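A protein chain is absent from this complex, but the other protein chains hold their places.
A and B label the chains in the order they appear, each numbered from 1.
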Amino acid sequence: MKFRKSVAGVAAAALALVVTGCAGGSGGDASGPVEIEYWSFTGIDATAKAEEFEAANPEFKVKITEVGSSAETAQAVTAAIASGKVPDLVLIQDDDLPKLIANPGNFIDLNTLGAEDIAGDYYDWTWESATAEDGAQLGVPTDTGGLAYAYRTDLFAAAGLPTDPAEVAALWPTWEDFLAVGEQYTEATGKPFIDSAANSVFRATSNQVTEQYYDEDGEVVYDSNPQIRDAYDLALDAASSGISAKLGAFSEGWSAGIANGAFAVMVAPSWMLGVIKSNAPDGAGQWNITTIPGVGGNWGGSHLLIPKGAEHPEAAWEFIKANQSPEAQLQLFLDHGNFPAATAAVDSPELADQVDPYFSDSQTGRVLGQSVAALKPFPIGPETGAIGGEFTNALNRVDIEGTTDAEDSWDDAVSSIKNSIGD
Amino acid sequence: MTTAAPNREEEVLETAEAMTVSPESPRRRRSPLGRVRWWVYALLSLAVVLCAFPLYWMLVVATAGNAAAHQIPPQLIPGDQGARIAELVFTTVPFIQSLGNSIIVATSVGVGTAVLCSLAGYAFAKIEFRGRNVLFIIVVLTMTVPMQLAIIPQYMVISAIDWVDTLQALIVPGLANAFGIFWMRQHISSTISDELIQAAKLDGAGTWQIFWRIVFPVVRPAAFVLGLLNFVSTWNDFLWPFIVLKSPELFTVQLAIRQLQNSRAIDLGLAMAGSFLATLPLLIVFFFVGRRLVGGIMDGAFKG
Partner (left out) sequence: MSITIERPARPDRAFRPASTRRARMRARWEGTSPYVYIAPFFVIFAIFGLLPLLYNFVISLFDWNPIGEQTFIGFDNFTRLFADPRFWNATVNTLGIFVLSTVPQLLLALGLAHLLNHARLKAANFFRMSMLVPYITSVAATTIVFAQLFDRDYGMLNWLLSFIGIDPIAWVDDRFGSWVVVSTMVAWRWFGYNTLLYLAALQAIPRDMYEAAEVDGAGAWHQFRFLTIPSLRPVIIFTVITSTIGGLQIFTEPLLLNPAAPLTCGSSRQCQTLVLFLYEQGFGQYAFGYGAAIGVVLFLIIVVIAGFNFLISTRVRGGRS
């Protein structure tokens, strides 16, 4: 009967669907190259580096996925860990790192693979930011951000300020001096000095403390820590003094502002240099970089981790060693601007001599190297990112959106944080 | 001029109804006659311009780069970077391959939902079975679950049956389309009369025959529309493919164009070019079947 044929047809189609489903799945071959599954984010040329590794080590094959932005990569890794099917190697940016390693059981202790041997190659503070409480080493640092200021030489000149990096750095040995220079600039030109207080002041000041939001014992201290209070108040002063262009980082207006000179100074960790170049492709020679008040600081950086349950952890470890050796990190810097986490790379003469034509032939490597060398480490915890984010939002409420007054801002920030992470 | 009386409404309706029962005449064009005034065209043209302008703007930024979006007065005509940027799109990401993947996934979902939702809609609309109403309410209730909430449990299911990083993981969950059932049930119940089904049953037709010979041909335009709408939404879906797929050769077109954005440095021109090129196939499809889509939405829509 006709309807039986039709039903059979539907059933066959359903069966085919199921069968094709079962046919998929990773083929494990007995011999042949070991395949390392590696999730990275976009924008760091990870594929090229993976191919280099494959060429040098034919017994390995790297299946690399550039997942998306750093936040998206962290989300994908979270979903993978929750479901139990994990890749061999993941790249996690430092903003996302604390929450992921809050439960160390999710990642393999690299000490069991030989991490102690290479621990000395990297800066202590970035190495330890991926160390669990029990001493397990969960990740290897791939790069750092450092901190510097990028400034428009033409706008400085028009306002009667010096343009040479050393002279500019001498203008602001302290943060109060920095604000004073800003007010001077704004008075002379009538235009804003910085993009926003949260981005270009608080980011830097909150990173220069010896104790930030957590203390040595892992207790949350953001509201009682005078260093943070001072950093916040300073940023409030910047917001209220009229030197801010009121442009939120990465917003439309901000990107346009970089190209159009809406502000003269902005915070510049190593990765920001690339952002500036791509937002202002015609601005070569208009920018230069110099140190921030207090010199030391860091914003950014990433780590490579091996999730627990990965199929080929040893192979992944080989990749890490090759890919993140001091020489490799130095090369990455020279090619792409990712600032190394390996001390040998940072101290190397190639890095110190490197000049960037876009930034008026200034020695960007040396400037950033100074900031990294001068950094005083502080403990971080799982909610570091959330707390920092709420402080930033609170500042933006005063600076950009004008919905809160400066006097109420500290209480506003603290209550937002309490709301967010509990008491 | 007569004044409005409380039962005016009934009077109007009764008179009208008395004049209109006509089983022989199919749908007629019913619309106010007379010349169409100029301002009607003006308003409609304005609507068209507003519809098309964002797409046009996408083209402008794609061909002129970042600069177009960051100047006053804004640039209004396309720039000359088009060819260069388009080439960048094709060389930076496996664009053609991702187009193919998107076509496979979107077509499967489109066809699948058209058939499955018609079947299920028919069962809900015309077949009496126990728990029908309760089941239907549950179906409608699941429409209230936002996709973002469903992601983690869905991903865990996919993972358990080993469908991670496969195309079928993009297709099969999309077939259980609550909206589709809602849509088809409404259509079927408003366009197919019970008497018709009864008559066919009396003549000895089985459920399947009734569906296939009588119901489906009538609601085919509505099913086609549903399939097309699902094709479009599957084509544009980003979040779920993003979570599921990890092999670049399986990426759909939305994932591919996301790759164009540098992790921190967004080249707007490139991103817009990617978006525009990803929309282009839809526009082409739309150009060919648009008429049928419009007709289908209108043919299959609710009357009475």
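Please note the rule applied: contacts are C-beta pairs under 8 Å (C-beta built on N, C-alpha and C of every residue); 3 or more make two chains touch, one makes a residue touch a chain.
Since the model is a prediction, treat every value here as computed from it, not as a measurement.
For the chain that does not appear, the touching partners among the shown chains are A, B. Checked against the hidden chain, the listed residues A:I36, A:V62 or A:I81 yield one contact partner: A:I81. Considering the full assembly, A:E252 is the residue among A:D117, A:E252 or A:D335 that touches the omitted chain. In the full complex, chain A contacts the hidden chain through residues 7, 10, 14, 75, 78-79, 81-82, 99-100, 102-103, 106, 248-254, 256-257, 262, 386, 389, 392-397, 400-401, 403, 419-420. Remark: the residues of chain B touching the chain excluded from display are 1-2, 4, 8-9, 11-13, 15-17, 19-21, 23, 27-36, 40, 43-44, 47-48, 50-52, 54-55, 57-58, 61, 69-74, 116-117, 119-120, 122-124, 127-129, 138-139, 141-150, 152-154, 157, 172-173, 175-176, 178-179, 181-182, 186, 190-193, 196, 199-200, 203-209, 211, 213-214, 218, 232, 236, 238, 254, 268, 271-272, 275-276, 278-279, 282-283, 286, 290-291, 293-294, 297-304.
Quick note on the criterion: only the chains that are shown with their structure count from here on.
Separating the centre of chain A from that of chain B, both taken as means of CA atoms, is a distance of 39 Å.
Listing the residues of chain B that touch chain A in their complex gives 65-67, 69-71, 151-152, 155-156, 158-164, 166, 168, 172, 206, 208-209, 212, 242-243, 246-248, 258-259, 261-268. By the touch criterion stated above, chain A contacts chain B in their complex at residues 2-3, 6-7, 17, 20-22, 24-25, 37, 39, 41-44, 63, 65-70, 72, 75-76, 79, 82-85, 87, 250, 252, 255-256, 259-260, 271-272, 274-275, 277-279, 281-282.
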